[in-house]
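What follows is a short report on a single structure.
Every protein chain but one is kept in place in this view of the complex.
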Amino acid sequence: MFHGHLNARMLRSALPALSLAVLLAAIFYTQPRAMSYFGLNLMLQYAVPIALATLAQMFVITVNDLDLSIGPFVGLVACIGATYLHDAPALGLFMLAGCIGLYALMGALIHLRNLPSIVVTLGMSFVWLGIAVLVLPTPGGKAPEYLKALMSLQVPLVPFPIVAAVVIALVVQAALMHSSYGVVLRGAGGNPKAVARAGWSMLRAKMIMFGLAGVFGVLSGLSLIGLTTSGDAHIADRYTLYSIAGAILGGAEFVGGRVSPVGAVLGALTLTLAGSFLIFLRVSPDWQIGAQGAILILVLALRALISRGEAR
Amino acid sequence: MTRPPQQIVDLTDVAMSFGAVRALAGVDLAVAAGECVGLVGHNGAGKSTLVNVLAGGLIPDRGRIKVAGEDITHRFNVRTAHQHGIRCVFQELSLCPNLTVAENARIFHARLRGMSWKRRAAALIGAKLDEIFPGHDILPHDIIGDLSIGRRQMVEIARAFTVTVEPLDLVILDEPTSSLDAVTAGQLLAFVRRQVAMGTSVILISHMLGEVLGTCSRIVVMKDGGVVAAKPAAAFNRESLVSAMGTVVEVQGVAPRPEIAGSRQGEVMVEARSRRQLNDRKLVAHRGEVIGLAGLAGHGQTRMLLQIFAAAGKGDLFAEVRGPVAIIAGDRQTDGIFPLWSIGQNVTIRSLRGMVRRLLIDSDQERAMAATWQQKMRIKTPNMDDNILTLSGGNQQKALFARALGSDAGIVLMDDPMRGVDVGTKIEVYDRIRQEAAGGRTFLWYTTEIDELKYCDHVYVFRNGIIVDDIPRDELTEARVLSASFHEAA
Amino acid sequence: TIDIQSASADTSAKKIALSNNYAGNSWRQAMLKSWEKVTGQAVSDGIVAEASAFTTSENQVTEQAAQIQNLILQGYDAIVVNAASPDALNGAVKQACDAGIVVVSFDGIVTEPCAWRIAVDFKQMGAIQLDYLAGRIPDGGNLLEIRGLAGVFVDDEIHAGIEEGVAKHSQFKIVGSVHGDWAQEVAQKAVAGILPSLPEVKAVVTQGGDGYGAAQAFKAAGRPTPLIIMGNRQDELAWWKEQKDANGYETMSVSIAPGVSTLAFWVAQQILDGQEVPKDLVVPFLQINQADLETSLETTEKGGVANVEYSLDDAKAVIAGE
Partner (left out) sequence: MTVGVVSFLRGQAWIWSFLATAAVWMATIIFTGGVGGGQILTAALSFAIFTVIVGIGQMFVITTGPGNVDLSIPATMALSGAVTTKLMDTQNELIALGVLVALGIGICVGVFNYLLIRLLRIPPIIATLSASFLVQSTAIAYGRGLRIKPPPALADFTTAQIAGVPVLALCGLAFTAIMGLVLARTMYGRSVLAVGQNMRAAWLAGINVERTRLMTYMLSAMLAGLSGLLLSGFSGGSSLNMGEEYLLASIAVVVIGGTSVAGGRANVPGIWGAALFLYLLVTMLNTFGASAGLRLILSGLIIITVITLAGGGERKR
C-alpha cells in the first residue's frame, strides 16, 4: 500500500519532465535544426524570464494565495530597468528594492486583514501597470549593458538558458524543499493553523513568500529586458497566466502547499516550447492559435495516459 | 484536599464564551508533576476548550493562569506554553498534510535546524514512534496526507513526546485513542503510564471510560462548562463516573437481538469481495442485519466500505449492492463535514432530493428535519443555523449520524463512526441502530472498539486488506477477534 | 551581415515569413487575407519559393520575440514583421539580422537599425483630423478624444498629433478623453460612461475603428450626433452613408490600409533581389472623403475594412520615393 503511494507520487513528480521530453522529441523530429546549441539557445531564451515569473507565482501559491499582478509587475520592473537602472543605477536599485518591499507588504495586508489574495493582487496589477505607464509612457528606454551581456552569454557546450534554468531550479528547490525554514513555509500552506500552533509567525511566513515573489518578479523583469534590450509597460501582461499555468503544469496545487520548484521551471519550459513547436508545424494562419491549444492538450493528454497506465 | 507540592499548571476561575455559548463557566484545574489527570464529560462539556486554553491557543475571557507557580496570565500563548514544557495533541489533528512525518517534527521544534536537520528530525520522531507504538509501519519520509487517520494520530502523539531543548512537563491528549484500534490504544496507554512514572504529567481526555479509569491517577468530570467532580481515580468506578457526568443511562450487557440473530437469512442487500481476496470469502449482509467489520485499524475496512459505496447504484465486479447507501464518515474533517455550512445544512444534505417541491427545496421541511434530528441525536447547540464548526467534536459526529440515519438509505455504512462520541450518546445510538435494523435497515459497521462488535449480528475480521475470519454473533469473543487480527485465522 | 549587393538577383528560391502578433480584429484579418492573396500569386508565379504567415496566440511582445527566433531557426531569408512593440523586439530582430536575414517591419515598426521600416506617419494621422475639423467647424468647440491602448506607441503618436492639432487650432478644446483600446465595445462603453458629464461635444477625434461605437453611445444617451472622424471600417462607412442619405451628414475617414502588408512583402522581395532600398520608407494612409464614400463602400467587403493592395510596381514607386 505504501509502495502504491510512493510510486504514484514519484510518477506524478516525473510528469512535468516527461511532457517536456515528449515535446522536445516532437520538435527535434519536425525541425532537426533545433537540435543544436544555436537552436536550443534561440528556442529557450525567452523561457528564462517566464521560469522566473513562474517561480514567483509558485511562492505565492505555496501559501494558498494567487498572484494576478505578477505580469504587470514584471512589466514595471522592465520599465524601471530600461530607464532608471540605466540612467541612474542607484535610484533604479532603490526603486526595485521598494517594489519588493511593496510586495512583502501586500502579503502582510492579505494576512492581517484576511483578504482574498485574488482581489488584492488584481488591484495591484492596475497599480503596477499605472506606475509603469508613468515611468515609461511609450515603449523604449535602454537596458543596462550588463544585463544584455548576461542574457547573451555564450557558455561552452550547454546553451545559457539551460544552464540558467537548471541553476535557478536547483537553488530554489534546495531552499524551499530541503532547508529547515523552507519546511515551515510549505507547512504554512499545508495547515496554517498547525504551524501557528507550533509557535511560528504566519505573518512572517506570508511576508517572506510574497517578498520572494517580488524578488523573482524583479529577476524576471531584468532578465527580460536583457533579452529585449528595451522596456514596454505591456511587455509581460500575459506572464500572469503563463506563470499560473506553468506552476500548475509543474505539479503545484492551488491549495495545500504542494509545490515543486523544479516542476515549475519545467512547466515554464513546456509552455514556451509549445509555442515553438507550433511554428515548426506550419498550420494555416486561421488555425495557428487553435493549434497552440491543441498542442497543450495533447501534451497533457499524454501525461494523463501515462499516469493512468502506470497507476494500474 | 492535599495538593502535591509542585504545580505545573494552575488555572483559576477560567471562563470562556463563544457568542451565546458559554463553553467554560469558571473552571479551576491544577495539575501536579507526575500526575495523570483524566478529563471526562459529555460532548460539548468544554473539555477541548479547556485544553485549548491550557495550551495557549485560546485566550479566556476571565481567569488566572499560573505555570510552575508563576502567574503568566497576560503573556500566555502557544509559544510560552511550549517554552514551559506544555504540549498538546488537539482533537482535530494539527499536522501539515503536505509534509513528511519528519518535516512535521521539524515544524514542532524551532531548534531542529542546521545542516543535518532532516536526519535528526527523522531519528527523533522514528525513535519516539518505536518507543510508543512498537511494530508500527510508519516511515519518517512518509507524507502525512498519504497516511490513514489512525497513523496520523500516532504521528501526532509521538511528536508531542519528542524532546529537543525545551522541557517536557505536561502533555495534553485530547481524545488520542479515537482513531486507534484497541491494540494501538493499549500501547499508548502503557506508554503514558511509563511516562507518568518518570515524572511527566499527562492530561487524558477520552470517552472510553475504561481507559481513563485504568490509566489516570485523578479524574476531573466536566459538565456544561464547569467541573462537577474531581477525585482520585480510585474513588470512581464506571457507574459512578457515568452518573457524575450526568448521563442517566443503564449501562448493561447487550443481548443478541432475538429476531434475526444467527439466522443469516432474508434478502441479500450487500455482497462484496475484497480485491485482494484470493479465496472465495466474501462479505454478505442481509436485510436488517448489523454487520461488523473488525480488525486492526488500516487493514482495509474503510476501503471495503468505500468500494461498496462506489458500487451502489451501478454495481461492479467485486461488489453487488441493493438499494441506496449512506455512509457515516469517521474522519469527519476530510470525509464528512461541510465547513462553511450550518449544522442544519450539514444534516439535511443527504435527504434534500426528497424535499424538492416544484423544483425548489422546501425550506420548512428542511428546517423540520434539522430540528427533529437535533432532538433525536441531542446535538448540543443553541441554533441549528449556526456554523457546524461551532460544535464540539463529538457533536459534529452526531450531526453526521443524523445525516445518514435521516436519509432514505436502506444500507448504512459506518466508518468507525463513534470517534469522539460520549458514552451517553453512544448508548442511545446503539439503541437507535438496533431499532432501525429491526425496521429493515442494514448496517455495515467498521469499528475499532471491540465492545461495539457485541451489537453486531455477524463480524468479519480484516487483515492486510482481506477478510480472514467471519464470526457469527454467538461465537464472538474478544480473543477470537484479536487472534484473527494478528494471524491468518482459524 | 551578408552583403546584399552580391546576393543573387533571382529570388525564386527565397523564403519569406510574415511575423504577426495579433489576428483578433477585422483590420488584421484583412491584412492576413491580402498577404495570402498577393503572396500566393507571387509563389505560383515563381517569384519567391515560399511566403508563410505566422500569428502568435497571444498579443504579446515576448511571444513574438520567441516567434521570430523560431523563424530564424526555420531558415527564412526574410522576415516581414508587424511588431507588437517598436523597441522590445529589437533583441530578436538583431539576432535575425546577425543570422543574415532581411527584416522588414511595417505598421508596427521596429527601431533596431538593421531592419527596414515601412512607417505610417501616425502623428500626421492625428494632426489632419484637426485640420479637417478646422475647415468644417471654423468656430471650433468641444472635442471628445477616443484613444487606443495606454502604453502602446501608436496610441501615443496619434495622440501627440491630435494635441499638436489642438495647439494649432486653438478654437478646439478636448473636454473628455477615454481609452477605447481599439475595440469597438470598449470604446462604446467608455464613451457612454463619460458622455453624461460632458458639455456639448462638437466632434469626436478617434484612432480608427471606434467611430461606430461612439455614434452608438451618443444615440443611446439621446444626444445630438457630433462630427465623428471615422476609421475606414465598413460598418462605419455604412453608418456614414446612412446618415448622409438621411440628413447630409459629412465627415472624413482615415486609417492605414491593411494591404500595406503586401507592400512590405514586395519591399522584402526587392531587398532579396539585391536592390538598394532605403531603410526608412513612408506609406501614405488611406483617407476617404465625402466624395469617395460611395465608391469606397462598394469596394469594401461587408463587415471588413477599406483596403488597398500593392503591386510590385507600387512597391518600386514607394522605394524610389515617388
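Just so it is clear, A, B and C label the chains in written order, and each chain counts residues from 1 on its own.
We adopt the following convention: a residue touches a chain if its C-beta (ideal position, glycine included) is under 8 Å from a C-beta of that chain, and two chains touch if they have at least 3 such contacts.
This one's a predicted model, so the numbers in the text were calculated from it and none came from an experiment.
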Shown chains touched by the chain that is not drawn here: A, B, C
Touch with the omitted chain, as defined above, among A:99, A:225 or A:296: A:296
Contact partner of the left-out chain, one of B:20, B:360 or B:479: B:360
Sole residue of A:202, A:241 or A:281 that reaches the chain not shown, by the stated touch rule: A:241
Missing-chain contacts mapped onto chain C: 23-30, 33, 57, 147, 150-151, 176-179, 181, 183-186, 188-190, 192-197, 212-213, 216, 220-221, 233-235, 301-304
Touch list for chain A against the chain that is not drawn: 66, 68, 109, 113-120, 122-134, 137, 241, 244-245, 248-249, 253-255, 286-294, 296-297, 300-301, 304, 307
Residues in chain B touching the chain absent from view: 309, 324, 326-327, 329, 334-341, 345, 349-350, 352-353, 356, 359-361, 363, 403, 407, 409
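The definition used in the following text is that only the chains that are shown with their structure count from here on.
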Contact graph of the chains (line, ring, star, complete, other): line
Selected pair, greater C-beta contact count between A-B and A-C: A-C
Centre-most chain, if every chain is reduced to its averaged C-alpha atoms: A
Centroid-based (C-alpha) most distant chain relative to chain B: C
Distance between the centres, which are taken as Cα means, of chain C and chain B, whole angstrom: 71
Centroid spacing, where centroids are CA-atom means, of chain A and chain C in whole angstrom: 34
Separation of mean Cα positions, chain B and chain A [Å, integer]: 43
Interface hub residues of chain A, defined as touching at least two other chains: none
Residues of chain B that touch chain A when the two form their complex: 55, 57, 78-79, 82, 88, 90, 94-99, 103-104, 106-108, 110, 112-114, 117-118, 137, 139, 142-143, 145-146, 465
Contact set on chain A toward chain C in their complex: 31, 33-34, 38-39, 42-43, 45-46, 49-50, 129, 132-133, 136-141, 148, 224, 227-239, 272, 275-276, 278-280, 282, 285, 288-289, 292-293
Residue numbers on chain C that touch chain A, as the complex places them: 20, 23, 32, 36, 52-58, 60-63, 65-67, 69-75, 85-92, 94-95, 111, 149-153, 156
